[in-house]
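Here it is: the structure, laid out below.
A protein chain is absent from this complex, but the other protein chains hold their places.
Note that the chains are named A, B and C in the order they appear, and that numbering of residues resets to 1 at the start of each chain.
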Amino acid sequence: MADHESHDKIYLRVFGALCVFTLLSAIADLFKEASPGVVGVVVLAIAVAKAACVMLFFMHLKWERGWKYVLLAPTTILAIGLPIALMPDIGWNYYHKVPTETMIEAEHHNSSAAAGDQDH
Amino acid sequence: MNTTDTLNPSSGPAHDLHHHNPSFIKKYIFSTDHKMIGVQFLITTLIMMLLGGALALGIRWQLAWPWENMPIFGIKFAGEGGQISPEFYTMLFTMHATVMIFLVVIPILAGAFGNFLIPLMIGADDMAFPTLNMLSYWFMWPAIFFFGLSFYFGGAASGWTSYPLLSALPEAAPGSGHAQNMWLIAVTFVGVSSMMGSVNYMTTIINMRAPGMTLFRMPLTIWSMFITAILQAFALPVLTAAGFMMLFDRAALGGAFEGIHTSFFIPSGIVVNNADPTVGGGQALLWQHLFWFYSHPAVYIMLLPAMGMVSDMLATMCRKPIFGYKPMAYSLAAIAGLGFIVWGHHMFTSGMNPALGMTFMVSTIMIALPSAIKTFNWIGTIWGGKIRFNTVTLHCIAFVSQFVVGGLSGIFMAAVPVDIYIHDTYFIVAHFHYVLFGSTLFGIFGAIQFWFPKMFGRMMNERLGKIHFFLTFVGFNGTFFPMHLLGVAGMPRRYADPYIHPYLEHLMPMNQFITICALIMGLAQLILIYNWVSSIFWGPKCGPNPWNANGVEWSAPSPPPHGNFEVIPTVYRGPYEYSSPLVQGRDFLMQTELLPPPEPDEPDDPDVPAGSAGPAEQDAPNDSPEDPATGTDGEPGEASETAAEES
Amino acid sequence: MSRIFWCLFFTFWPIAAIVVCAIAPAMDWGFPGNREAATPLGQRIDDLFYLILGIVTVAFIGTMGALAYVLWKGSKNEDEKGWFSHGSHNLEVIWTIVPSGILLFIALYQIDVWAIYRVRDYENRDADPRPTHLVAEVTARQFEWRIRYPAPGKKFKTYKEVKDWLARPHAGDVYAVNKLFVPLNRETLIYLKSGDVQHAFFVPDLRVKQDAMPGQSIDIWFTVNRAGKFNLTCAELCGWGHYKMRGEVEAVEDLQAQLRRLKSLQDYDGVTPPEGAPGELEGATP
Partner (left out) sequence: MSHSSPPTVAEPLKMGLKMANSKLCLWLFLGTEIMFFSALIGTYIVLRLSSVDVDGDRAWPSNEITHIVTIAGAINTFVLIGSSWLVVKAHEEIARGQFKEGLRDLLLVFACAVLFLGIKGYEYQGKWTRDILPGRISETRLQAVEKAVRQIGAVAALDAEALGGEPARKDLVAQYTQLETLLRQEKLTLAATEDRVVSLTKHESYGPLIESHVMMARIYHDRTRDEAGNLVSLDQEHHAAYYIPYGNLFASCYFTITGFHAIHVIVGMIIFFFPIKKGLMGGLEEADAQYVENAGLYWHFVDLVWIFLFPLIYIVQF
C-alpha cells in the first residue's frame, strides 16, 4: 500500500484497456452476419479478458492472498459446471421434441429474419 | 485485523465485553445474542415439528382408512364431514414435507444448533455479525407467514418438489393458484434467511476462532456446520433463481401488465383443463435440474450437522477420542463435494440423457464411500469406550444404525436400473424417512438433551428421555421399515387411495399397522415436549460441565452470559482428549486447560504438532507465516498444510 | 441392568429387520403378484435388485454386528478409563478400499442393463430397425391414458416414417383410452407424450417406468414374455387425481386382430352392429 500513485496509474490503464475491449466487441458485432461462430468466440474471449481485468485489478485479487483460490476455484467450477451439466438434457434436446405450431412457423421465419430496421 | 466499519453497525469491535442490561424486548425478542437466537430457532422449529407431524398423521389416516372421517383434525381442515378429499391429501403431503424440511430440519440444525454452538465451541463472544444473525431468524417469520397463507389459500399441491407443469400452470391444479405462489415466496424467504446465516457462519468460523483454535482442533460439529454453510451458500442461490423463474411463469398480473408471464418451464402447445394452448417454448425438465441442484445438497445440509454433533456426543459419552478425526473431517468435505454432482439421481426416469444418467449413477454410488468411512469411524469410537448408557448415547447409537439402513436403501436407488422400478414408490419414502427422521432427528433429539444444560443451566429428565427414545425408536421402525416392502410391492408415492389398483389391495392391513405405529411415535413426541418444557423450569440445576466434556463451550458458565466467556479462552489441544493419560483421576482434558509446564510434547496426539501447547506460541498467531484459514473452503488438502504450520 | 437391556435392544432390532425381510415374500409383500418380471429386462432388474440386496445385507449384518459387539464390550468395560486411541491408519485404509471396490463393482456392473433399457444410437436412428416396432403413441392426460395405434396392418420401414406418423393424426388411426394392447414376445416400442402436466408410465409387473414430459416425445421399448393383463399406473404426481390414473396393459398373441376389432368398434356408425359382443367394447373410445 505504499505506492498509491502507481495504483492510480494501473487503474487508469486498466480502465483504458476495458474501454478498448468494449469497442472491439462492438466492432466485432458488425461482422456477426458474416461469420457468427468466429464473432461469438471472439466476443466471449474479450468478455473473459475484461472480467479478468476487473477481478485482478479493480477487485484487488492480484494483491490478495491464497484464500482467493480457495474461494473462487470451486465457485468458478460450479458456476461453469452447472450450464454444462444442463447442456445434454436441455440444450441438445436428447429426446424428440414434440413439434408445435411455433416450431413449424419458425422454419419459415428464419429465412426472412432480417426484415426489421435497426431502430427500436 | 479488526477494522471497525464506521458505516456498518453490525461489525463492532470483537471483544467488547461491556454489555449493559438490555430491555426485555432486546433480550428475548429482537435479541442479537447468538444464544437467544439459537433458542428462538429451537422453539420455533419444535412447534413446527408438531405441526408437520400432525399433517403426517393426516396422511397416515387417509392411507389406512381411506375416505373415512378423520378424527379431530378432520373437522378443522377437511371441510365436508371431516373427510379427506384428494386435493386435500395432495396438499397434506406437500405441506408436511415443506414444513418438515424448510421449517424444521434445516432451521433446527443450522439455525438453532449452528447459532448456539458455533461461537461457544470456537471460543468467540458472538457471531461475526450479530444483527445479520438476528435478521436471519426474523426472515424465517415471513417464510412461516407465507407458508401459512399458502395453507389458507388451500395449500400448495404439487409436492415439495413442485415439478412443472403442475406447479407452473395455475390451471393444472385448480384451487391452489395463490397457494403455490405463496409457497414459492416463502421458499425464497427461507433461502434469504439461510443465505444470511451461512455467510455469517463461514465468516465467524474462519475469522473469530479463539487463540489456539486451529482448524484441526475444531470439534467436528464446527467442521460440519462450516461445510453445511458452504453447501448452503453455493447451492441455494440456484433454487432461489429457479423459484423466481417459476413465480414469474405463474405471474397473473392485471392492468397494463395483463397477460405478462414468463415461460421458462412451459412448453408450447400444452392444453390444461381446456384452457387455451400454451405459448412458451420452455422446458419443464429444466426445473428438475435446478431444483435438485439445490435439493440434493440440501439433503446433506439436513444431515451433516447432525453427523458432526453425533460425533461430539459419542466421543463424550464413550469417554474416548473420536476414532480417526481427520478422516471424519475429510469425509464430511468429500460428502459435500460429491453432493454437488449427484443431483441427477432424482431424475433417472424423467427422460434425461442416458449418458448423463450414467454419470450421475456412478457419482451417487461413490458418495456412499465417505458415508461408509464415517459409519465405521463412529463404531470405532464406541469400540473400547466406557459407555454411559444415557439418553444422549441411545440417540446417537440410533442415529448410526438408522443411518446405515437409510444409506443402504439409497444404494438400491442409486443403481439406475433398480431405480427404474422403485422410483416414486414407497421405497423412496422409506429411504428418506430413515435418513431424515431416523438419522437427523435422532441426532437432533440427542443434541437437544446434550446441550440442554448449556442452554438453560438445568438437566433434562433421564427417565422420560428414555421412554421417549424407546417409543420413538420402536414406533419409527414400525412405521417406516414396512414401507420398503410397500415400495417393492410397487405402491406409488403420493397416492390418496392406492387400493383402487387391484395389485395394491392386499397392502391395506400393512398400511393400517404403519399408521398405528406412526400414532405411537407421534404421541411419543409429546413426551419430549413435556420433558423439554418442564426441565426448563424444574430440571435439576447443573454446573458448567455436567458431562465432563472437553469442548470450549463447557468452560463457559451454564447458561453462558452475554458475551459467553469472562475472558476469551485460549485453546491448547483438540476437543477429543478423553481418557488421556496426561491427567490422573479424571478421564477428560478440556481444550482450554493449560497443563503444568513439565508436560512432555503430547506424543499421543497426532493432530497437534509438537510444542504447540505452550502459550508463548499461541500468543502470536498473527505472526504466523501462513493464514491459518487459507484452506478452509472445503479443500482439505490445503487446509492441512497451512493449519499445521500455523501454531 | 439397563445397560444389558439397551445392548439387547440394539442387538435385537436388526435381527427383527432381517426376519421381516426374509418372510416378506411368503407374506406376499414382495414384487407384485409375488412373481418375477414379465419382461427379460425386468428379470435383469430383479436380479440386480437381489444382488444389491445381498451385498447390502452383508453390509448391514456387518455394521450392526460390529455395533452390537462394541456396545456389549463397552457396557462391560470395568477399566478406570476408556481406550485412549485416536484411530488406526491401517483400519482406515482397509475400510476405505474395500467398500470402494464393492461400490465400483455395483456401479459398473449395472451399466449394461441401463444401456439396454435406455441408450440408443440417436445419431444413426435412421438406420435403426427398432422404430419399426412401433406399437402405439401413449398420451398421458389428467387423468387418463390416451392411446393411438397406427391403422391396422400399417408397417413402418424407416424412422422418418415413424416421425411423420407421430407428428399428426393419420387417417385410419385407432384410438383407445386406458387400455393398451401390446404384442407378446416381440419388441414393443411406445412413444410417450404428455398432453398437460408430467406423468409417469408405470407398469409394475413389467418393471417399466418412464415419465411423460410435457413437450417431449420419449420412446420406451420392452418385450413382454408372459401373456396376461398388467396394471398400468401413474407414478408422477399430476394433480388431485394422480392416484386414479388406472390403466391396463394386455399382452396378446395377435395384436393386429385386436386393432382390427378396435377399429371396427370405432367405425361403428350406430347402424351396422360391430363384430363381437358388447362385452368386448372395453378399451375402445365410444
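Note that contacts are C-beta pairs under 8 Å (C-beta built on N, C-alpha and C of every residue); 3 or more make two chains touch, one makes a residue touch a chain.
Keep in mind the model is a prediction, meaning the values are calculated, not measured.
S.K.: Where does the absent chain make contact, in terms of the chains shown?
M.R.: Taking every chain of the complex into account, the missing one touches A, B.
S.K.: May I ask which residue of B:Trp65, B:Phe248 or B:Phe513 touches the chain that does not appear here?
M.R.: Once the missing chain is taken into account, the touching residue is B:Phe248.
S.K.: Out of B:Val105, B:Met208 or B:Ala556, point to the residue that touches the absent chain in the complete complex.
M.R.: B:Met208
S.K.: Among B:Leu149, B:Val199 or B:Leu582, single out the residue that touches the unshown chain.
M.R.: The one listed residue touching the chain not shown is B:Val199.
S.K.: Touching the hidden chain in the full complex, which residues of chain B are there? Just list them.
M.R.: Where chain B meets the chain not shown: residues 1-8, 11, 14-15, 128-129, 195, 198-200, 202-203, 206-214, 233-238, 240-242, 244-245, 248-249, 251, 259-264, 268, 279-283, 286, 290, 293, 568, 619, 621-622, 627-630.
S.K.: Tell me which stretches of chain A touch the chain missing from the display.
M.R.: Residues of chain A in contact with the hidden chain: 1, 4, 7-8, 11-12, 14-15, 18-19, 22-23, 25-26, 28-29, 32, 36, 39-40, 43-44, 46-47, 50-51, 54-55, 57-60, 63-65, 67, 71-72, 75-76, 78-80, 82-83, 86-87, 90-93, 97, 99, 101-110, 112-118, 120.
The rule we apply is simple: only the chains that are shown with their structure count from here on.
S.K.: Would you mind telling me which chain pair, B-C or A-B, is linked by more contacting C-beta pairs?
M.R.: Answer by contact count: B-C.
S.K.: I'd like the Å distance between the centres of chain A and chain C, where a centre is the mean of that chain's Cα atoms.
M.R.: Each chain's C-alpha centroid was found; their separation is 43 Å.
S.K.: Averaged over CA atoms, how far is the centre of chain B from the centre of chain C? Could you give it in whole Å?
M.R.: Once rounded, the distance between the two centres reads 32 Å.
S.K.: Measure off the straight-line distance from the CA centroid of chain A to the CA centroid of chain B, and report it in whole Å.
M.R.: For chain A versus chain B, the centre distance works out to 37 Å.
S.K.: What are the residues of chain B that contact at least two other chains?
M.R.: Only 267-269, 283, 285, 351, 354-355 qualify.
S.K.: Two or more other chains touching the same residue: where does that happen in chain A?
M.R.: In chain A, residues 94-95, 98, 100 touch at least two other chains, as defined above.
S.K.: Considering the complex alone, what residue numbers of chain B touch chain C?
M.R.: For chain B paired with chain C, touching residues are 85-87, 89-90, 157-159, 163-166, 169, 172-173, 267-273, 283-285, 318-325, 327, 349-351, 354-355, 357-358, 361-362, 365-366, 368-369, 372-373, 375-377, 379-380, 382-387, 389, 394, 397, 400-401, 404-405, 408-409, 411-412, 415-418, 420-421, 423-425, 466, 473, 477, 481-482, 484-486, 488-490, 492-498, 500-503, 506-507, 510, 576, 578-581, 587, 604-607.
S.K.: Which part of chain C faces chain B closely enough to touch in the complex?
M.R.: Residues 2-3, 6, 10, 13-14, 17, 20-21, 24, 28-33, 42, 44-45, 48-49, 52-53, 55-56, 59-60, 63-64, 66-67, 70-71, 73-75, 77, 79-88, 91-92, 95-96, 99-100, 103-104, 106-108, 110-111, 113-115, 117-119, 142, 195-198, 200, 202, 204-205, 207-211, 213-216, 218, 231, 233-244, 246 of chain C touch chain B in their complex.
S.K.: Would you tell me which residues of chain A are touching chain B in their complex?
M.R.: Against chain B, the touching part of chain A is residues 65-67, 70-71, 73-75, 78, 81-82, 85-86, 88-90, 92, 94-95, 98, 100-103.
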